[in-house]
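Below: one structure in structure tokens.
Every protein chain but one is kept in place in this view of the complex.
Moving on, here comes chain A:
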């Protein structure tokens, strides 16, 4: 029986299956009775940007912590390959033995689940960033990047002895380390702040510094935990640029967790969707976008509700094709043809919510048309995706200030309407909207 089983729903000729830099197989992580990840398998393609997405609590960060050694997985195998191809023989040989890694002509192979966290970074060359930024706040930006080159410099200083004696080799290597830090500072657009303490940087700069610091370890795989969280659109764009550069100019594969679907769809080659610790979809960005299971998970709707909601039904139809949808028992809207479906999905007709569904709370007031300067891009608010934006537009909500003025009852109503109660408060849509409305106003004033 083969150890490796493919669970991907796309064809097996995908680039990430043929040449994976990282393979996660049957990964299970239990905390006491709670199963955070259940039998998860996926591949991360070499030189590609792979996104791991899923609703809150789906187990994405747990996967990261398993891959980077911060958690020991309950079960499963995590293989990191420095060389091309699957290298099945080498991997099996290491698995059979007690070792953590093996070198092969193509490049070393590592079993990450057997290695302690710092060795994963040091030897297997997997670097990571954190959801809540973890910089060395009291050290300068430059020092942060030098700490990242610790192992190389440690060797150059003869494990401190040569360094204390002031041997020239260490001085030379330190100069090189500073050069490398400068290189990354330039690409992260932080060179002017090199001598400032990291804790003093604005949020977006800190995010980029954390990535630059991770890159200073010369990783083969870079794991980014929500790199765009809390960034404004401009910072988000700078981040995308940096990630694209890393992919283009270095042989670094990227695995990222992201909530912002805009970022995910724009830069990822490969998307894996988790829900409750189980993989529900795996494929290209386009494939995942139209996967009904993904849509259902993201909107939090039950299966029977898919029928209730024509937009989702259309997406399902689009994704599965008419026959499959009919087999699944979804009633196909009579007038459906692909062009119309696309139009339906794109357009934001001010359709009233279906009568008969009663939501608790108070329905917020809306406007039939956006104001003359045009509707605001509601997707800028963290947590609002294109689907929610459309649904809000259907309610007659076009502007930040409208969201900013929601009362408690109205939030309850909208939460129920969008089928994820509590999330609006958790993600502080109202606060974000007020902030954005203020910025808009200030922008108009100039």
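Methods note: a residue touches a chain if its C-beta (ideal position, glycine included) is under 8 Å from a C-beta of that chain, and two chains touch if they have at least 3 such contacts; residues count from 1.
The rule we apply is simple: contacts and distances are computed from a predicted model.
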Item to complete: Refer to UniProt and select, among "Molybdopterin-dependent oxidoreductase", "Cytochrome c1", "High-affinity branched-chain amino acid ABC transporter permease LivM" or "DNA modification/repair radical SAM protein", the name of the complex member that is left out.
Response: "High-affinity branched-chain amino acid ABC transporter permease LivM"
Worksheet entry | Candidate in contact with the missing chain, chosen from A:37, A:63 or A:146 | A:146
Worksheet entry | Of A:38, A:119, A:235 or A:435, the one touching the omitted chain in the full complex | A:119
Practice prompt. From the listed residues A:199, A:233, A:365 or A:431, report the one that touches the chain absent from this view.
Written response: A:199
Worksheet, complete the sentence: Of the candidates A:135, A:267 or A:295, the residue in contact with the absent chain is A:135
Item to complete: Could you please point out the chain A residues that touch the chain left off the display?
Response: 68, 70, 117-122, 127-128, 130, 134-140, 142-143, 146-151, 153-154, 157, 160, 163-164, 166, 170, 174, 178, 182, 194-197, 199-200, 213-214, 217
